[in-house]
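I have a structure here, written as structure tokens, and I will follow up with some questions on it.
Omission of a single protein chain aside, the complex is shown with its protein chains in their original locations.
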């Protein structure tokens, strides 16, 4: 397992990636932002201001480290839990909030943001992302596609077929598995008898690598290497980020039913933000006052996103019809009329 | 790649399985029977007496060697090409002929024959066979299930999900892949970038083994070992039989469109029956007169099966209705009446 | 008699059948330790162990493929698909094997299998968690499709489905999973598959519906009293095979009919019911049979969900159109 930072923030100098101080701070900010935005979403849900929501707590390094390693032109295909990755790629937080508040406007991704709408059917974004990267290759583009998915998703046929396709056609794809040890209530060792997730890549003729998913630098380095390899035409890589889902599966779940407090505690000690903070402090890039400032600014940004999301008008009847096809067929117009009639 | 017999019939004495002379001759008979039955099916199709048919020519050792390694109680879940395996397991040839002649009676497997009806949707028999073997395990039975499939089938989600299930639940399953180098027109190296099929097992936490699929003894030994392991509760094995489809994909195919005569020639030299015959001759178990006798008897048996299959009456209208449910619902009775009305 | 909600009735049916018949096993994602995301299987793994209540990996297609194999062996698997929105993965195994193994093998191999899935909109669930695609299944020969609409029916129908020798898709209307409570007999009972329930007798118009729409129909019937209308409500209970007689005799009596379903209109099961009435009772009809259904769009996310689900107002409009015809 690739590890660059230890639990106390000490870096392995041989493996330390070349990143400027402002970049490191930026990554830290993204992690903090993800955490705060995540916690906010949780309270919004509890207050009845948001629907079911899937928290990412504990997976900030995995998401931020991987997405930060991408270039402007690259694309991501996230799962439902990947708020952190989407944010880093430039999707304004209010979009993600809007989606979970039950408004499709949240998936009207801005034209210049290379993010696919998050996918709910587990693993289904994998072949779509692979096909997209295959199109890039056919079109002789330079971009690389990262597909995000969980450990549970590796059981689905979609994972297998996407991996197989990528291997055969050597697509510029990075398969990024956030192995957070749980798929709702099913632990990783009951999901597959494979020793690691990363070794599954060999069944498809390419490399897999397991990294400490709570180590921002390890995640960043492994992803960057995979992206570079893909971009050079050397095909796909599977990156397994070994991490942990610190929260319940979603706001509708109660993980106390199936896992121990002690396990969670152990992992809380491995908190990826804490570890990176220690590293930044050791490097002299961060102190308490800067941290306070970052957290304060983050809080404001998140509040701002809540405001924007809540200010977005609710869908009108016509909105549920008019994007079904490029042109609205007669029968939908008829159904819209009928609906409007009933609303009066 | 496990190999026990070389091209000239010389055996590796260390690996030679313990089989009596009559058993060896029986296996030889099964191979010859498969070949003759296969060629007969081909001519029946050409004469318009049978529908599309998928020949097994070249895969006799793979099918006979594997199915002969099973015990009475074991089960097989074949694909469309597995006439040889089904025969060995006791399914009378006329059943298989009847099926390809377009009569469902061909899949009315006799009660004492542990053979599942052959499956056409590529790979779909895999999870079914795995589930069946899981049921054996839950029921604390001793039987083992062998699922047969091709190299092409390994690309399907069904393969992946079946393998994953077997790994997680340690089911008594043998995955028997007849890697015949082609999936219709798609060669093995375009099917998956994996170096071997057998290595795919490691993605599921169990062992895979590649054997020379034209070497009856190697196939037999590897399967037998896998069955014993499964029976002892040690879980599944993937056996890759490296062989060759000497015929077209089916009688509806023309492989001249996508592969070279020279490739076929090379493999014809590897003919599994020829190789095993040399071995038997070297062992003094077979001579020309015995061989002639075997071939003559085989011819008669096959002709007999043709007669039986052709003597089976065509389905009556009610036959297409009455097995849809355990009890025929009213609307099917109504539809049957309407049909009979129209026939007069 | 205990007063239970639908989830609890599911649980009771499963427990009783597992006690009665050792061949019954439960398979699904999170059905074991967690007791199911809707708690329908809660307590069952404790009681019957993890060989009979099996937490599976995430592979719907594989679960059903494996369950078919188990059913062929002679077990009685009951699979939970977590939400109907994830059921499409299983279509191939249902169509190509479960539904036709009996006829393929002329009765030698059979598939006594139940697939349970919560379905329908109305609980502000995330995307893909609100679908109603029962019509797809009702079009597949060789399987049965059952939808319950009360706690009492849930237990009786689910037990029948488990005992049925053929594969059954058993749909549970999650909108009323907990919203509706009712008496559920403790003792063993079954409700036959293929028989509709007359929820309420009436003489002016027949509403045909199932699942959560039965409640909508009841609300409509109550409103319609103000218009002086006496509405009959038929809860189909089994969507395949359909209880044609129940539909036809009701329409012969009332001369007017209306179907409500949550699924999109075009090609929904409402069409089949209209076609049936047209075929068998055309001369009794005083007006066209209308359908009030989900629209032909993807089920919207929660903010617009109410536009999608047939509302009392929409049904009343249709009803008035029929009466005014």
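Points worth noting:
Just so it is clear, A, B and C label the chains in written order, and each chain counts residues from 1 on its own.
To be clear about the criterion, a residue touches a chain if its C-beta (ideal position, glycine included) is under 8 Å from a C-beta of that chain, and two chains touch if they have at least 3 such contacts.
Everything numeric in this text was worked out from a predicted model, so none of it was measured.
When the full complex is taken into account, the listed residue touching the unshown chain is C:272, out of C:201, C:223 or C:272.
Here one chain is not drawn; of C:56, C:133 or C:168, the residue touching it is C:133. Contacts to the hidden chain, counted on chain B, fall at residues 51-52, 80, 99-104, 120-123, 152-153, 155-157, 183-186, 190-192, 252-253, 257-258, 314-315, 317, 319-321, 324, 331-332, 335-336, 338-339, 341-344.
Residues of chain A in touch with the missing chain: 104-105, 107-109, 111, 116-117, 119-121, 124, 126-136, 138-139, 157-158, 160-162, 164-165, 168-169, 319-320, 323-326, 329-331. The missing chain lies against chain C, touching residues 85-86, 88-89, 91-92, 94-96, 99-100, 103-104, 127-128, 131, 133, 135-136, 138-142, 240-242, 263-264, 266-272, 274-275, 277-280, 282, 285, 287-291, 295-298.
Operating definition for what follows: only the chains that are shown with their structure count from here on.
Distance between chain B and chain C, defined via averaged C-alpha coordinates, is recorded as 40 Å.
Averaged C-alpha coordinates give centres for chain A and chain B that are 45 Å from one another. For chain B, residues that reach two or more other chains under the stated contact definition are 157-158, 160-161, 164, 168.
Shared interface positions of chain C, defined as residues touching 2 or more other chains, are 56-57, 59, 61-62.
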